[in-house]
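With one protein chain withheld, the remaining protein chains of the complex are depicted in position.
As written, the chains take the letters A and B, and residue 1 is the first residue of each chain.
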Amino acid sequence: MSLDLAITGLGLVTPLGVGREAVFEGLREPDAATQEAFRGPSSVLEAYDRAHVAEVWGWDPREHLGARGHRSLDRMTQFMIAAARQTLGDAGLARDGALTVYDGDRVGLCTATAYGSLDAISELSRVAELEDPRYINPTRFPNTVANAAAGYVAIWEGLRGPNTTMIDGHCGALDCVLNAATHLRLGRADALLVGGAEVLSEPLYVALAKLGLLRDAHEPERGLCLGEGACYLAVERADAAAARGARVLGKLSGYGSAFEPPARESRLVEASPDAVSRAVRDALDEAGLAPRDVDAVASSHADLPALDDAELAGLRDVFGDDVRVAAPKQVFGETFGAAGALGLAAGLAWLAGCPVAPLVGGGRDVAGERPPRVVVATTVGFYGNASAVALTAA
Amino acid sequence: MQRVYVTGLGVISSIGIGRRAYWEALLAGRSGASEVESFDTAGMGRSIACEVKGFDERDFLTAAEQQRMARCSQLAVASTRMAVEDAGLEPAALAGPRTSVVLGTTMGEAHLLEEQQQRWFLGGTDAIEANLLPRYGTTLLPIHVARALGARGLVQAIPTACAAGNYAIAYAADLIRAGRADVVVTGAAELLERLQFAGFVRIGAMSPDRSRPFDADRKGLLLGEGAATLVLESARHAEARGAAPLAEVGGCGLACDGFHITRPDADGRRIADSMREAIATSGLRPGDVDHVNAHGTATAANDVIESRAINDVFGAHRPAVTSIKSMLGHSMGAAAALEAVACVLSLDDGVIPPTIHLDHQDPECDIDVVANAPREVPLEVVLNNAIAFGGQECAVIFAKPGRLPESADPPGVARASREAAR
Partner (left out) sequence: MSDNLKERLREIIAEIAEIDEVPDEAPFKDLGIDSMMALEIVNDVERTYKLSINEDEIEHLTNLNAVYAKVQQKLAEAA
């Protein structure tokens, strides 16, 4: 049985801009979008002149959150509030800061992040270590727990429904689709904001650089490029969306997730082709679709061969060579917890006529063909975890 | 709808390791509080917490496992192995895609992070031990547990702070009811960590000596740590292997205050709503609930507001309430899971563990607290309550196997049944 969930709104804070229209406009010209997203130099990582990252350039919370009240909110929380506000407006669920369709008790959030509280932990840890534990800032302390950001969104936007934060590395935002589907099917909420957020931070950059995973001047062709952003989809049951006459951007039809650990006991980091193919097959089964129905894949491809090769092998196992595989991360950068949501956002842009690009893995060039009707978003984790979501045209 | 059974329990706590030791200590009213040993508290203004002592990972983990995982994951895996054994499952029985793992935590491998950050702040990036970095990440808790079991279904961490354990258990039950898994290994794990300790001192929430939930002289919470695991099985899976269920998982109620990041809304409305929804979606009425295992942190605000919410839901019915945080302290992400284990053991054994250190009950906490000594009473339905930093709430119902009406929690009627229960 298909998930049958309507996406009635999309809100984003990305290096391409804030809001669905700005981001879709950027995605019309994917090569230019990549240039734009990585225009640098980074202000968050200004101490690291090798940093090649996709930053939310010139972020000013006052533009999106008003003049006051956000001083103690960290960067990720600010992104999430702005994205949530955009999403509610885009879905026609709120106007002038007030919910208009559903009671606030019936609207909730399901948010993924992977390293969202790292920045706050680092900031306080630095004070504790170099000055005194007594001097850590009490208003920054809540930011050290991963769910606080979503708690702030609830406060700012008046959303008092189920409020879940999920962590599954790269895969969390796609996993939020199942969590939301469960709540909506059981009548626990009328609408949920589903997505994820991640931010650039010094500790994350330093750790990944230390592990040799990042692209820099010495390896200009290979390696992760970090990005940042927040992205929410407004999700409602398809029947409820139809009943209120909502505009539907696309439908979430199926979900799959799998874990395949490394065969060798001593290994920890190893992506799995089998997990990818199983997740995709399960998502298609639930959607009632066959591999040949799929027009494009919003993949997890991030110029990190250890993960990319596994993903492409898993996709080939399902689709052969007969599908376009694109890499939204070449535009948005690697955003871990937000990645699945940005993949779905790219998919929605393709359904709306943006070109399926940038292509990777030798997908055939079909410029000028009709827009896709079915997109599969995939995410691949470091440890053998993978998730997939089938996205279909309204 | 599939019934969901609890068939096995694993526990690592400050008052006992393993189901039996934990339960004996809870009923004996033993406090896990002592001077912190794992870090230096000098100058921090507080020095007491409930630490796990006597846990030796070598008792539970292979050398390869010890090598690849950091300590919080080690606790989670050890607790899982106990739970699987308690469930009477052969280790190989859970291999494959029909087993999932859903775990709660707040800070996960915070120890590793703190250690590497110290090295970074004091010695620059050269001092960071790159080989240890892949062991950091909250993602890893369910990954390590799944790997230890051979489970190949969905792996999920739910870091909803102090309510994480309940969020995980509720979602685990959802997955089984939806037919997405036959078995879900769920629960939570948390370590005491210096920065969290300093933070709770800084926001003025930590007691200098004892944890005294519902007492007029309560002075705040104590932090704790530990891990708790519940093996949840579909009725079909449990019956097929002839397993004797310990309890059935009922409905859950999920809500968010949307009020303040650290303080619950004074009227407790959404806390009450989450309890009502858990009861209604179990096909029950408030009068059916025999016992509430409260969040009961021993902070000034929580205990009054939670008591208010309990009275709002139950009125004159007055179920027996306890807070085992009086013994375990507040184990953050693991707290609700440790309490869920207590709920299941209470149902199984017909006795409620006490709220210790209750010398003068706060008149503003006008509830029936099981004070200072355990209470033997026939129990059929128990509610586990949890409230998080961030305003997230989650209540979960546990019941004697077979006690809940058939087809509890049918699709789409949660709202109607909640209204009816008002």
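Some points to look at:
As a convention for this text, a residue touches a chain if its C-beta (ideal position, glycine included) is under 8 Å from a C-beta of that chain, and two chains touch if they have at least 3 such contacts.
If you're wondering where the values come from, they're calculated on a predicted model, not measured in any experiment.
Annotation: of B:Arg152, B:Arg202, B:Arg276 or B:Arg375, B:Arg202 touches the absent chain (contact as defined above). Interface note for the absent chain: among B:Gln74, B:Thr105, B:Thr262 or B:Thr299, the touching residue is B:Thr262.
Only one of the listed residues, A:Ser43, A:Thr100 or A:Thr139, touches the absent chain: A:Thr139. In the complete complex, the residue from A:Glu131, A:Asp285 or A:Asp321 that touches the missing chain is A:Glu131.
Residues of chain A that touch the chain left out of the display are 68-69, 71-72, 127, 131, 134-139.
Contact residues of chain B toward the unshown chain are 45, 202-204, 262-263.
What we mean here is this: only the chains that are shown with their structure count from here on.
Across the complex, chain A is touched by residues 43-45, 62, 64, 67-68, 97, 106-107, 110, 113-114, 116-118, 120-122, 125, 128, 130, 133-140, 142-143, 146-147, 151-161, 164, 167, 171, 174-175, 178, 180, 194-196, 198-199, 201-203, 254-262, 270, 273, 277, 281, 388-392, 409, 411-416 of chain B. For chain A in complex with chain B, the touching residues are 104-106, 108-109, 114-115, 118, 121-122, 124-126, 128-130, 132-134, 136, 138, 141-142, 144-148, 150-152, 154-155, 157-169, 175, 178-179, 182-183, 185-188, 203, 206-207, 209-212, 257-261, 265-266, 268-269, 278, 381-385.
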